[in-house]
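The complex is shown incomplete by one protein chain, all other protein chains being positioned as in the whole.
Here is chain A:
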Amino acid sequence: MWEDIKDFASTFFVTGDPLIYGADVSIVLTMLAIVFVLTKYKKWGWLWREWLTTVDHKRIGIMYLIASLLMLFRGGVDALLMRLQLAFPNLEFLHADHYNAIFTTHGTIMILFMAMPMMFGLFNMVVPLQIGARDVAYPFLNALSFWLFFLGAMLFNLSFVIGGSPDAGWLSYPPLSQNDFSPGPGQNFWIWGIQISGIGSLATGINFIVTILKMRAPGMTLSKMPLFSWSVLSSSIMIIFAFPILTITIALLFLDRFAGAHFFTMDGGGNPMMYLNLIWMWGHPEVYIVVVPAFGIFSEVVATFSRKRIFGYKSMVWALMAIAIASFFTWAHHFFTMGTSASVIAFFAISTMVIAIPTGVKVFNWLFTMFRGRISFKQPMLWTIAFIPCFLVGGATGVMLAVAPADYQYHNSYFLIAHFHQVLIGGVVFGYLAGIYYWWPKLFGFKLDEKLGRWGFWFWNIGFYICFMPQYALGFMGMTRRYYTYGWDRGWEDLNLVSTVGAFMMGIGFIFQVWQITYSIKHGERDTTGDPWDARTLEWSIPSPAPFYNFAVVPNVKESDDWWATKQAKANGTYKEEPVHLEPIHMPKNSGIPIIMSTFWFLIGFGFTFGWVWMAVVGFIGVAVCMWVRSFQYDTDYYVPVDEVRRTEASLGRVL
């Protein structure tokens, strides 16, 4: 009996590596600390009522943000471990297997569990406020999306200490990801972590399309809608077309592994290249899904901090939509070396280059907005200005990669690594950081400290170029991705060391930002006006932090940049005060079902990961029961009485 338990534990828990034992201890200590604090201050009820069961889009946005910052930390540590291993030739800091696991989890976490939730966090924090709505179209579904993401992410991260991490690359190409080459639970963690959070992403896509199409304040026609909301619409449209492909692709991979199917196997009529095609039919739109909202953020920030209307609004909208459509016709450029016919390669090479056109239009529009504007270099604007040259170089190397004959040289080399980090960090991360700095006061009621933020900014930026510029050269020198070590004879040591130094500088930048957040909670400049940046769109017309019902009175929109127009009219004395007519506000009730149902999904994933079908069956029954119970609930919303609205507004300093 004892022997059995020992036997089980030695395979169930990851053993043998001091780094992982250290992590085990810190995870257990952190959990104990959380439980202790919650119990000591009697906060369990508060946590459940105010956060775990909330359907308020702002709180869901904050939870997405916290989760994504944690994941940024984990993915960042993965990156630093890799850079340490590569700092000098022939290092034995990480073993080959461990290195494989780390580059796999780094990629998967950064795209799916960092970029996606940070993006959804911004969707949630901003879109309803920006379009003058009181919540998203389906608040319950929104909470469900969050919990599916969160428990999927937790399942994936568990692989680190239980069962073993996936190690077949961030997209798990077969045949390597099949049972023959990757036995054990690692790949299953990958499959189920992504599958569960992917269902949540799909639901969020639907939710925001309907929110944007149907819940805009009266008078806000699509042609008056702020560009961030347009970018969210574009991104959501890509989500609803791309994510079902992901669902199917990894379901098929699961069937190969679990049921012995022959979709992507080397024998039995399977075709591994079909997996590459399918995964990139999702994967390519996916990178535009995450970058397009960043474009939206830049558009808001540039206009606000240049104190000018955005240049070329219509062309911006067309560019967003053109990118959304074109993103579905470029997937094969990820494997030009697959060896298809010249005509297929030519098609995908040209379609890839075509993307540069709408993107170029947007860059020119941002530049023309700044031209003759009165620019103030606040933090959101700093990140925006840093983004433009960075993304430009990243885009240009992208076009270089799109030149198919030349791609045979760079394919899977460090040139590619440098390229996609440049567009993903320079575009997505810089963009989301700009957005977080910009909207932070609206969510929390205070600004993030400027001085610490600047330290973080410069460490990030200088570190970025020191880290990734050498990698372009390393690519040309023949260094391919996923090497876990290299010899002195290759002549790569100098550039690799430089690159590692840059990576650590970005790490220091992140530490500054964490410091900045903790410092600003106490000392940050309070926002008493609700409009700390003198901005242009509706979210700045209400107090900060926004009350739970957002707008006491739903605004009547007359212009694009309506809040700016209102302020101008007030300054000119041409503003006509409209009589305030308060009405009871219709709001959704909190619900515990999303977190409970997602926990059952977690059980399904965990059960299938270890091949414990009974546990998966329990999970499926649980999910079905949750849906059944929800279907029979009819009392799902309530009204906030006028008195309470008046009291809340008064407490925020607004008299109605």
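Note that in this section contacts are C-beta pairs under 8 Å (C-beta built on N, C-alpha and C of every residue); 3 or more make two chains touch, one makes a residue touch a chain; residues count from 1.
Everything below uses one rule, namely that contacts and distances are computed from a predicted model.
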item	value
Chain excluded from display, named as in UniProt, from "Cytochrome bo(3) ubiquinol oxidase subunit 3", "NADH-quinone oxidoreductase subunit N", "Potassium-transporting ATPase potassium-binding subunit" or "Phosphate transport system permease protein PstA"	"Cytochrome bo(3) ubiquinol oxidase subunit 3"
Sole residue of A:218, A:268 or A:592 that reaches the chain not shown, by the stated touch rule	A:268
Touch criterion as defined above, residue of A:255, A:596 or A:652 at the omitted chain	A:255
Interface with the undisplayed chain - residues on chain A	137-138, 202, 205-207, 209-210, 213-215, 240-241, 243-245, 247-249, 251-252, 255-256, 259-263, 265, 267-271, 274, 278, 548, 583-584, 586, 624, 628, 631-632, 634, 638-641, 644
